[in-house]
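Right, one structure below, let's go through it.
Just one protein chain is left out here, and the rest sit where they should.
Showing chain A:
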Amino acid sequence: MSNQGMTAASADKQMAAINKKFRVTGISTGAFSGLTYGIYTVLVLLAGRYAPLAGAAGLLAGPYVCSGLNDLFAGIWLTIYNAKSGRIREMGRSLNTFPGKMIVLGSILGGPIANGAYLVGLALAGAYAIPISALCALFGAIFARIFLKQKITKRVTAGMLVCVVGAIIINWAKPEGSPNFTLGIICAFIAAISWALEGVCSTYGGAMIDTDVAVNLRQLISGIVDLFIILPIVGGLGLLGGTLSAGVPVIWLAVAGLSAAVSFVCWYKSNSTVGCAVGMSLNVTYAFWGVFFCILFLGQAITPTIVIGSIVIVLGAILVTMNPLDLIKKGE
């Protein structure tokens, strides 16, 4: 082989290595985002078991105290992280652009609306709400068709039907002693739809902005809107004060905020490296982890409907977002 040929071969080898590293990063951050979101879910539920959050009056105050504190903590953790890597000024610069404003819209859909509904759903329907919220992958595909003009293939349609079947299985037998079970499931649906819309906004706006900065903005804005706009409206300021002075639930929410921060950084990172479809399908494995940790740590009863339903929904969500054969082929 000529000298030039060898150089070209060596350049190809280095190029292949850097591409592989990029792809492995995308897949592993996507999978890790699912695991950490499962951890976040169980920690928020745990915080809700302490007074004054446990047994707080009203449907919305408790979940919005949790959601707001969690997102604000996540935003603070991310601000420290971005300050350390010299990206504080990126936040103002990003907000100054149109894509940055789309991120703000996405964060209001995903934070106060979706996360609030998710936590109300969890409070009313327990772990049953988790896999329902994972239907965001299904709605994501539908909205991508409508707003981003992406086509819905036969595989995606099949995956959607599998998701619907999973949701029906989960709701087949209502657990005893949850009078508002159906309302909880409806809230989880609202979460799924709003998260899917957030996905559209962040895909549209996020391509030109550093993803770590986009997530930071998302969590800060979401926490501030929850605590300073929504909470006064739903009459939850007293509960916020009580929770802050109780101490222990705040510590759990700070740790939950850290897991949510890690999860979102990993998810956005995965979306921007291996694409939204693969990133989302890896992220929705949180439904499996969330149910698994609830059974392990919170004494969630294992019923055939929740186990089979969760697995079916996760499989359907993966089918919606990607061809499972691609993962095997390209993962080599």
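The rule we apply is simple: contacts are C-beta pairs under 8 Å (C-beta built on N, C-alpha and C of every residue); 3 or more make two chains touch, one makes a residue touch a chain; residues count from 1.
Following the convention adopted for this analysis, contacts and distances are computed from a predicted model.
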- Item | Listed names "Cobalt ECF transporter T component CbiQ", "DNA-binding protein", "N-acetylglucosamine transport system permease protein" or "Cytochrome b", with the criterion being the UniProt name of the chain not displayed | "DNA-binding protein"
- Decide which residue listed in A:Ala54, A:Ile168, A:Met208 or A:Ile302 touches the omitted chain of the complex. A:Met208
- Which residue from A:Met15, A:Ile168 or A:Ile229 sits in contact with the chain not drawn here? A:Met15
- Out of A:Lys20, A:Arg49 or A:Arg89, which is the one that touches the chain we can't see? A:Arg89
- Taking the full complex into account, what residues of chain A touch the chain not shown? 7-8, 10-12, 14-15, 18, 22, 26, 85-87, 89-90, 92-94, 96-100, 207-211, 213, 272-275
